[in-house]
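All protein chains but one are shown in place.
Chains: A, B and C, in written order; residue numbering restarts at 1 for each.
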Amino acid sequence: MDFGEFNIHIWSVVSIMGFICLLLIFLPLAKIRKNESKIKNNEKT
Amino acid sequence: MIYFTKILKKEFLIYSRKSSSFIGPVVFFLISISLYPIGISNDPDILKNLAPGLIWITVLLSTLISFQNIFSEDYEDGSIELLLASGQNLSLIVLIKIFVNWVFSCLPIIILSVFSVFLLYLPLEGLKPLIISLLIGTPTICLFGALAGALSLGKNSITGPALMLPLSLPVLILGTQAINYSLNDINFSSNILLLTAILIFLLPIILFASVGALKLHFN
Amino acid sequence: MFQILKNFYHKLGSYPWFYKISGKVIPFVGVFSISLIVISSIWGLFFSPTDAVQGDVYRIIYFHVPAVSVSQVIYYSISVAAAVFLIWRMKMAGVYIKSLAPIGAAFTFIGLLSGAIWGQPTWGTWWVWDARLTSTLVLFLFYLAIIGMQSTFASRKSADTAVSIITLIGVVNLPIVKKSVDWWNTLHQPASISISGESSISSEMLIPLLLSILGVYLFVFFTGLLFMRAEISTREQNKEWFKKLSSNN
Partner (left out) sequence: MLKTANLSYKFDDKYIFSNLSFEFANDSVFKLVGDNGSGKSTLLKILSGIYKNYEGYLSSSEDYLVFYSGHKTGLKNNLSARENIYFDIRLSKISHSQINSALKQLDLIDYSDIQSAYLSEGQKRKINIASFMLSTADLYLLDEPFNNLDRKTTDFLQEIFDMKINAGAKIIFSSHDRSNDDFPLIDMNLFN
């Protein structure tokens, strides 16, 4: 594929997959961080 | 034995008092059957081809509306706890409940589907396989409904509907196929036999699974 | 040998051990899998040759095939976990099912969507009701059912048991659905469009495809660990070991 060429089919698949993969990484990370910080907050108070 | 006839009578009484339990599906069925010609086409040739599938799908969907009733009310008012405390055979009780639910939510629709044959221009030779396949196929669907109802028990969860579709797909295919066969002068008895086999095979398994699912809520 | 396996099984069932080990493994697997996906994507998108028949659109294969294959593998793996949970009551199996189900659902969704987007320019249709597509849709529904089941039970253990039952129902039901749709299709009019044409694939295309499959599998391993950690951190919030661990960080 040429770099200058834009194929909407391919790039929509790429962007959707990229978006979902990012979600899959950051959702659990946020949850872990929330749970760990909850403990820290409890200890402070 | 007295115990189970008592439960049977009680269930019949409750369902007959609750008019929505049997009028609801009937109204749903009538509305959809009369909307199909308007929404699709009033051309008899088109409707004739679609009729087997349309009737079967409508029956399936109206069952989908009513399966939540099987256990959710008993859960809300605590009857299930009393059933569990009674120490009686729970699968027999569940069977009674499914049977009564079938009588009230499916049987009226099956009787009504006779008229839908005229409304959707299904040729008359399709009537017999339609009624037989519905009579044998809908109990299986009620069984799936009971399992889904027992799993989600009183809570509105997507699990019930999400389980219902894949499970009832084979039944739907066999049922509509039987009608199409008879319209093309092919012997449809093998489909009916398969539907019967599915029902007999699944009955104990699903009963066992539903009882297990019910007990999970009291653990 | 057996003793080692048994020890490993017991360790795998222990939340603190898993939490500690997964914390160490995650960064490496994450970096490795993401870079694999990036490399294979760039290779596949820009450097592999254009397909003679389909043109450039075929490059969706580098996303579609890994997603579909991993979505099925995830389902088989969680049904094994479901059996393990029901037979040996291993708590970690419940965590595994709950954590992998959303990942499986996500990849099934990607598979369905990329398949539709791929099908439109090549076969002229977004969707065909054949056995493979229908059973993938059903697979997606089962993932949704598993995810939806979590909230209906008060007790974690009951929820895990119910989810295991649904998973096993699915693993029995999926081939039945596939067979019956196949049968239905052969009896109905033969489908005008056939998707099964397997063309031989040249090695220049195959290598990035294999790389992308490997990358996605590793990515699932990586996110699976992440989700399991998140689930454990929710379940074990009030446990001593977790409090000690997170206050040390």
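The rule we apply is simple: a residue touches a chain if its C-beta (ideal position, glycine included) is under 8 Å from a C-beta of that chain, and two chains touch if they have at least 3 such contacts.
Since the structure is predicted, the reported quantities are computational estimates derived from the model, not experimental observations.
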Displayed chains contacted by the hidden chain, counting the whole assembly: B, C
Option touching the unshown chain, where B:13, B:27, B:46 or B:186 are the choices: B:13
Candidates B:34, B:89 or B:219 - the one touching the absent chain: B:219
Missing-partner contacts on chain C, residue numbers: 155-157, 239
Hidden partner interface residues of chain B, rising order: 2-3, 6-7, 9-10, 13-14, 17-18, 73, 76-79, 81-87, 215, 218-219
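Simple rule for what comes next: only the chains that are shown with their structure count from here on.
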Intercentroid distance (Cα basis), chain B paired with chain A, Å: 42
Whole-Å separation of chain centres (CA-atom averages), chain B against chain C: 33
Centre-of-Cα separation between chain C and chain A, whole angstrom: 17
Interfacial residue positions of chain B with respect to chain C in the complex: 151-153, 155, 157-159, 162-163, 165-167, 169-170, 173-174, 177, 209, 212-213, 216-217, 219
In the complex with chain A, residue positions of chain C that touch it: 30, 37, 41, 45-46, 50, 56-57, 59-60, 63-64, 67, 102-103, 106, 109-110, 113-114, 117-118, 120-121, 219, 222-223, 226-227, 229-230, 233-234, 237, 242-243, 246-247, 249
Contacting residues of chain C [partner chain B, same complex]: 138, 141-142, 144-145, 148-149, 151-155, 157-158, 161-162, 165-166, 169-170, 173-174, 176-177, 180-181, 183-184, 187
